[in-house]
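Here the complex is missing one protein chain, while the rest keep their positions.
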Amino acid sequence: MSDRHTDKTLTSSGYYVSQEAPIHTDDPVPTPSVPAPDILRCASMEIVVTDLAASRAFYVDVLGLTVTEEDESTVYLRSIEEFIHHNLVLRQGPVAAVAAFSYRVRTPEDLDRAVAFYTELGCRVERRPEGWVRGVGDSVRVTDPLGFPYEFFHDVEHVERLAWRYDLYTPGALVRLDHFNQVTPDVPRATRFMQDLGFRVTEDIQDDAGTVYAAWMRRKPTVHDTAMTGGDGPRMHHVAFSTHEKHNILAICDKLGALRRSDAIERGPGRHGVSNAFYLYLRDPDGHRVEIYTQDYYTGDPDNPVITWDVHDNQRRDWWGNPVVPSWYTEASLVLDLDGDPQPVVARTDDSEMQVTIGADGFSYTRRDEDEEMPDWKKGEYKLGHQL
Amino acid sequence: MSDRHTDKTLTSSGYYVSQEAPIHTDDPVPTPSVPAPDILRCASMEIVVTDLAASRAFYVDVLGLTVTEEDESTVYLRSIEEFIHHNLVLRQGPVAAVAAFSYRVRTPEDLDRAVAFYTELGCRVERRPEGWVRGVGDSVRVTDPLGFPYEFFHDVEHVERLAWRYDLYTPGALVRLDHFNQVTPDVPRATRFMQDLGFRVTEDIQDDAGTVYAAWMRRKPTVHDTAMTGGDGPRMHHVAFSTHEKHNILAICDKLGALRRSDAIERGPGRHGVSNAFYLYLRDPDGHRVEIYTQDYYTGDPDNPVITWDVHDNQRRDWWGNPVVPSWYTEASLVLDLDGDPQPVVARTDDSEMQVTIGADGFSYTRRDEDEEMPDWKKGEYKLGHQL
Amino acid sequence: MSDRHTDKTLTSSGYYVSQEAPIHTDDPVPTPSVPAPDILRCASMEIVVTDLAASRAFYVDVLGLTVTEEDESTVYLRSIEEFIHHNLVLRQGPVAAVAAFSYRVRTPEDLDRAVAFYTELGCRVERRPEGWVRGVGDSVRVTDPLGFPYEFFHDVEHVERLAWRYDLYTPGALVRLDHFNQVTPDVPRATRFMQDLGFRVTEDIQDDAGTVYAAWMRRKPTVHDTAMTGGDGPRMHHVAFSTHEKHNILAICDKLGALRRSDAIERGPGRHGVSNAFYLYLRDPDGHRVEIYTQDYYTGDPDNPVITWDVHDNQRRDWWGNPVVPSWYTEASLVLDLDGDPQPVVARTDDSEMQVTIGADGFSYTRRDEDEEMPDWKKGEYKLGHQL
Partner (left out) sequence: MSDRHTDKTLTSSGYYVSQEAPIHTDDPVPTPSVPAPDILRCASMEIVVTDLAASRAFYVDVLGLTVTEEDESTVYLRSIEEFIHHNLVLRQGPVAAVAAFSYRVRTPEDLDRAVAFYTELGCRVERRPEGWVRGVGDSVRVTDPLGFPYEFFHDVEHVERLAWRYDLYTPGALVRLDHFNQVTPDVPRATRFMQDLGFRVTEDIQDDAGTVYAAWMRRKPTVHDTAMTGGDGPRMHHVAFSTHEKHNILAICDKLGALRRSDAIERGPGRHGVSNAFYLYLRDPDGHRVEIYTQDYYTGDPDNPVITWDVHDNQRRDWWGNPVVPSWYTEASLVLDLDGDPQPVVARTDDSEMQVTIGADGFSYTRRDEDEEMPDWKKGEYKLGHQL
């Protein structure tokens, strides 16, 4: 590795740790002069679906989310440990897309801060004291400088936390909304902006030249509330729910097989290198990607080590070295502006993670600095790459 | 239930929720005029053991904690996901006791705040820029108004987080220090004081008359960093480490059986009502109680509902209704003052949870307001109580 | 241990192994001159319940067994991997009891062998070509010399094995009927008789004087198809269903808690010493005992070592040393004769396992030959015994 890594310490597991997120941008969004709102956590996502009945069947009958409330055009869903009104809103609409990444803030006053923060940046900002969706009161929605639609709220209807209602659990019970994942062309620029918004980087993927392929960042003390994945954007890569244990995730796969819906499984199950969590990626009836996720680690100390993975490390995305399917790199959901129109997608100009790892000129290794060739049966992403 | 519960909402799971911790004290510790230190999390405990080799064997060979550093009189241990120097310090000494409940604070300046906070309360406060134990720098130790010894620190040596080192995992791997549990005669007084220190109550156990038997409180967004258990105190009830999954806890039991050390198992495994976590209680060679714990819930929102359990609910301490063994109620570890001398133990004068639930005049129910008698095979704590 | 153990080898786990089941009887049932039927496996149990709706709710709604067929007086249930009509028959009746322990035999001709075998012994034998219950054809029912009612059948209706129907699984899915357990006063006599019927002993519990407290025996290559437990009998101790994993058993406990039916849990969950399986004992609405069981070992080789546990080994019944509740030793279900009348119960005259281990004169050890006293917090069965 080059000198760019001199401020990083190589660990016995093959990744680097450092104190400051080693991400620099030459094209920053200006840092507002006013304080950012105090964000508690990612709280819900509103997605537009083209066939509400099909989506409801997927999220309720297959995945077991709880319906808090619904009408002809909208379904409000929550996970089993949640005490606020919803973690996911399905809204019938003409084009599958994301209407809002919604964050809960600590106090009502943080909404004023959100308005000031984004207004100073010249963003479109709209506040509705009665809320944009049911169950949520005074809310602010913005289109941020990266083109993503956010919602901020504090006031919310409480519902019963069903954590003790084991009579309602399914074998694959989803217990929490864990995080979002966003696709954006310029990861350093996006990361820097999110740092201004108060997020802390926990992990990232880079190469020796300093190209950043993805970065994970958090408010609550888990590995992330959201991540920025390099690619054509703004788009939504996935929304993730947690289970308690790994077998719960396997049970979701088993059930999809039993329902002859195994083609909803896009990638996994597997163990992430990044985050150390166990994962599964599904695609809902509109192709919106949903991750099922469990068991990352505590990141709440201010000096929590930032982990940097080498993009060529074949265990960064899957600790077991199983290949990432190409669709996982290339496909994502559109996001909407505040009028409900899809945001234009801007192409990434930095190197593509897929191309540098599995493309014709890409490479990945299991053991750093090893000359011996991978065995035939496990060329992993290489092999796929050569076939593209 | 009496009108005391009118501000509480009975849930479908049999406990109550409310917004404000429904705990009142007529004998508060004065609230300091200065701000409390910003505590991040419970970080480690220093315990005095009478046979260091035996204790090391228990914590390292049986439980699999990692030795960060050791010498003839002291062993520094950490859990597998920890990145700071230690979570547990074993120190050879003449009397088994707890030398310090150690909390990490957000900034170096919070040590100044800790000094001011406890000094105003008239507590003994001692600051050592070089630290009290290895791996930790500038630290403050105090004896608090309840008689407990605390340590506060920010500066700490980083060590490698071994979360990805699955080659080092045992079947019962301990991944995090989760919480402390303290025994104190007057739970409302103690709780109020901890609230002044910045803790938030998440759950408690009460009766209709408003007697509080125990309360759980947190800084990090889990159910607790510490709990106050009503009893003769100040004493240490237990220190708890987390595993990833429930089978990890069962594996610890299996291993203790294989080692013919099953008599180290005091209570459990089981599912808590309070916290909803899966648990096991062990006793180390000196009788210090260690809990192994997994899967409680997120509590980080400021309006996280406070849960109140009825002391007569037989599922509050064990969701499966298995009886609590009497030793769990009555035995606990001494704590030391800053000179290393055991603190005197003051008797609890409020009702005893054991007596009101399993004693001759106590009672417990599985179903509230049900007249039918418990079946013979499951009188649970009743039965034991009648035998005491 | 005495010389009685000279033909046994003490293992590193604290039990003995030998080649021949070390069980001798001075009062054998005569060995018939004709061959025994070739029994495949324990296949189902027919139990009389006093409130069919309550029992159906327990077995179907709580435990998740599948209803193959039902009418006003009878419910036929099967586990999720079963392909024959039923594993459990609930029949409404005036007195809770067991009507039949039902074994499947290899061929139709084995029914002729069953008739001849029991007829020679002077037992009451009744054959019904149309079967005694739905789904089963030509069947023989007998009252055996020990007073137990058995059914033998080969012809049976096939139903769909639902093993792949993960959409139907609950978190605590029961996948197989595993075994029966019978209470009988004279374990050596009963064991010898079962050996004549073709069963092989896999494990037993004895003391130094050669008193046999219980024995496990099998046809299929698991630890048992049935066990003989010393006590007043003939009675039915329990019927056991298997889950795939340990967490499935924990999920049943969690669900019972959520339903406020935790008082259905009589003992466990825990790890057996005998069989090495993970277990839980429930009591159904009539008090019939049901075990949930998982992960014993293969016993199919003819020289599979027979394991003998010392009755004073505190880990024999629970590997973790948790005490056996007294009701588990003393309570059991009546069994019926072929007219449907309860069989008289004959008292055991040999020593009682409960008395020799937890009674005033009993004792149990965690470590053999160890002088040091058990710690206060874990006197286990001792403690309970002193309280009886």
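Order of writing sets the chain letters: A, B and C. Residues in each chain are counted from 1.
The rule we apply is simple: a residue touches a chain if its C-beta (ideal position, glycine included) is under 8 Å from a C-beta of that chain, and two chains touch if they have at least 3 such contacts.
Predicted model, so just to flag it, every value in this text is computed and none were measured.
Considering the whole complex, the residue from C:R176, C:H224, C:R260 or C:R283 that touches the absent chain is C:R176. Contact with the omitted chain, checked across C:S102, C:N304, C:S327 or C:T357, is made by C:N304. Set against the missing chain, the residues C:S13, C:T50, C:Q92 or C:T211 yield one that touches it, C:S13.
In the full complex, chain B touches the hidden chain at residues 164-171, 173, 245, 247, 251, 254-255, 257-259. Of the residues in chain A, those that touch the hidden partner chain are 13-14, 245-247, 250, 253-254, 256-258, 260-266, 269, 271, 273, 278, 283, 287, 314-315, 319-322, 325, 327-328, 331, 366-367, 374-378, 380, 387. Although one chain is not displayed, its contacts with chain C can still be listed: residues 11-13, 15, 17, 40-41, 81, 83-84, 104, 106-107, 158, 160-161, 163-165, 175-176, 220-221, 244-246, 273, 276, 295, 297-298, 300-305, 319.
As a working rule, only the chains that are shown with their structure count from here on.
Compare each chain's C-alpha centroid with the centroid of every protein C-alpha atom shown, and the nearest one belongs to B. When each chain is reduced to the average of its Cα atoms, C sits farthest from chain A. In terms of their C-alpha centroids, the spacing between chain A and chain C amounts to 51 Å.
With centres taken as mean Cα positions, chain B sits 34 Å from chain A. Centroid to centroid, with C-alpha atoms defining each point, chain B and chain C lie 41 Å apart. Among all residues of chain A, those that touch two or more other chains are 164-165, 245.
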